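Have a look at the structure below before the remarks.
Only one protein chain is missing; all other protein chains are in place.
Labels run A and B following the written order; every chain starts at residue 1.
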Amino acid sequence: MIEHLVIGALLTFLVVIAIGIIVLRDLLAAVVLLGLYSLVAAGAFIVMDAVDVAFTEAAVGAGISTILFLGALSFTSHEQKPRGNDSIVAAVFVVITGALLIYGTLDMPHYGSAASPAQTHPELAVRFIERSAGEVGPPNLVTSVLGSYRGYDTLGETVVVFAAGIAVLSLLGLRRRGSPGNLPPEAPGSAPGLTPVPAPHDPAAETSGAIDPATGPRRYARQRHRVLQVVTKLIVPFVLLFALYVQFHGDYGPGGGFQAGVIFASAFILHGLIFGLQRTRQVMPPSVVRMLMAGGVLIYGGTGAVTMLLGGNLLDYDVLAHDPLHGQHWGLFAIELGVGVTVTGVMISLFYAFASRRSDDREPARDADGSTPTGATTGAGGTPRAGDASTPGA
Amino acid sequence: MFDWLVWLVSWALILGGCLFIVAGGIGLVRMPDLFTRLHAASVTDTGGAIVLSLGLIVQAVFVFGSAMAAVKVLLILFFTLFTAPTASHALAKTALLSGQVPVGADGRPVLDSPETAARLARSRPDEDAR
Partner (left out) sequence: MFAVATIALLVTMVLTLARALAGPTLFDRLLAVNSFGTKTVLLIAVYGFMTGRPDFLDIALVYALINFVGTVAVLKFFELDDLGSGVYQEDDY
C-alpha cells in the first residue's frame, strides 16, 4: 500500500517537473530542473525494484548530464528565444500519434504480468533465475545477465560509449588553457552582431565588482572559495574509494562497471570545477585519459580474444580457468574492469572537452542574410582540429 | 524490555528527524526572502538528516542486526554533514556576490545596493578587483 503511494507520488512529481521544464524560459533553471527530473526518475526506478538502473540513472542523469548541459550553455545564451505562435496542426498531429501509440500498447501484457513472454520463455527469465547461480555464479542477477548471458550487448555498449568519446574529442578538441599563446584575442567591440559579452578588461566590471543580475554573469575577478576547496580535498579520496567499492561489489549488490566509472569521473570533475582545469590536467593528463578510453575497450575485446584463443567462442568465459564457475568469475571481473575504465576515460574527456572552451569562443551572431560578419573573433571561427587533441601531457 | 526501549528510541529519533524536515519544507515555501529560505532549508535539512540517520542506525544495529547497513548509514550521515552545509554556503556566497540583497523583517532591503552585497561577499574586501 505504501509502495503504491510512493510510486504514485514520484510519478506525479515527474509530470509536474516535466511541465515546469517545458514552460520555463530560463535555460539555466531548466537545466537544474532536468537534474531534478533524473533524480526523481531514479527514485521511481528504485521503488520499482530496478536498482542497478536507478544507480546509473542517478549518476549519469543527475550528475554528468547537468555538467554537460552547462558546458553546452556556455556557448549560447541563457534565455530561450520567445516562441512564435504554436501551431494547432502540430498539436493535433501529436495527439493523434500519441493516441495511436497508446492504443497499440493495449495489446501488450499488463505491467508486471507473470504471463508475459519475457517471464515465461524458457530461455529468458526462467533460465536466468533458475540456472544463473549454477552457470555463472554472482548473487547479483543483473551482473550475470549483463556480463555473461548478454555479453555481446555490453561489448556493443562499451564501444558505443567509446565512440561517443571519440566523436566529442574530434568535434571539440582539447584546447590548452592558460598558456599565453593560446588565449583567444580580445573580443573586438567592432564586430557587428556579436553577443554582448563584456571583454575581460571591462573597467566598469572591475570597479563595481558585481554581477549585474539583469544582464547575466560577467567575467568576475578572483574570488577564493576556501570552504569549497577544503571540503573538496576532504571528500575526493573517499569518492574515489567508493568508486572502487562499487566497481568490485557489483557482483553482490547494485553496482558494476558503468556506475563505478561515472563516480570515478565525478571525483575528477569535482576537482576540476573547484581547482581549475589546469591543475586537474596535471593530476590526470589528457593523454592518460585517452589511454583509459581505448584501454577499456581493449580489455573487454581482449577478453573475447583470449577466450577464442583458448578454444571457446567469443566471450565464452568457461574456458578462462580450470572450472567454468571460476572462469565466469574471472571473465566478469575482466569485462567489468574494461567497462569501468572506458566509462571513466570518456566522462573525464567529455568534461575536459567542454570545460576547456571559454565562453569568449561564442559564435558571432549571423547577419540577416546569413553571412557571418567579417572580423569575427578567431576563437569561434576556427574549428579545433583533431591535432589540438594531441597535446602532450601537461 | 530492551526491545521496547530500542523501539522507543528509534521511533523518537525518526519522528524527530521528520519533524525537522517537514518544518524545513514549510519554511522553504513560506519564508519571504532567498536568504531566509536558505537558512530554513539548510539548517533543517542537515539537522533532520542527522537525527533521522541516528534513528536508522539504531534500527539497523538492533532490529536488523546488520552492521554493514549501520556503517553505510553512518557514511551517508558523514557525507551529508560535510556537503550539505558546504553547498548552502556556496549558494549564499554566490547569491550575495551576484547582488541579491537580503530583505529585512519590515520588507526593506538591508543593504544599500547590490554592489554593497557583492563587496561584502568578497573574501578580501579591502583589495581591488584584480
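Operating definition for what follows: a contact is a pair of C-beta atoms (placed from the backbone, for glycine too) under 8 Å apart; a residue touches a chain by one contact, two chains touch by 3 or more.
Computed from a prediction, not measured in an experiment: that's the story for all the values here.
Checked against the full complex, the one of A:Tyr149, A:Phe242 or A:Phe333 touching the unshown chain is A:Phe242. Note that of A:Leu11, A:Leu36 or A:Val306, the residue touching the chain absent from this view is A:Leu36. Listed here are the chain A residues that touch the chain not shown: 2-3, 5-6, 9, 13, 16-17, 20, 26, 28-29, 31-33, 35-36, 39-40, 42-43, 46-47, 51, 54-55, 58-59, 62-63, 66-67, 70-71, 73-74, 177-178, 211, 213, 216-220, 222-225, 228-229, 235, 239, 242, 246, 249, 253-255, 259, 263, 266, 269-270, 272-279, 351-352, 354-356, 358-359.
Remark: the residues of chain B touching the chain excluded from display are 10-11, 14-15, 17-19, 21-22, 24-26, 28-29, 34, 37-38, 41-42, 45, 48-49, 52-53, 56, 59-60, 64, 66, 68-69, 72-73, 75-76, 79-80, 83-84, 86-88, 90-91, 94-95, 97-98, 100.
As a working rule, only the chains that are shown with their structure count from here on.
The distance from the centre of chain A to the centre of chain B, each centre being the mean of the chain's C-alpha atoms, comes to 28 Å. Taken in their complex, chain A has these residues touching chain B: 205-213, 217, 220-228, 231, 234-235, 238.
The touching residues of chain B, counted against chain A in their complex, run 79, 82-83, 86, 89-90, 93, 97-100, 114-115, 117-119, 121-123, 128-130.
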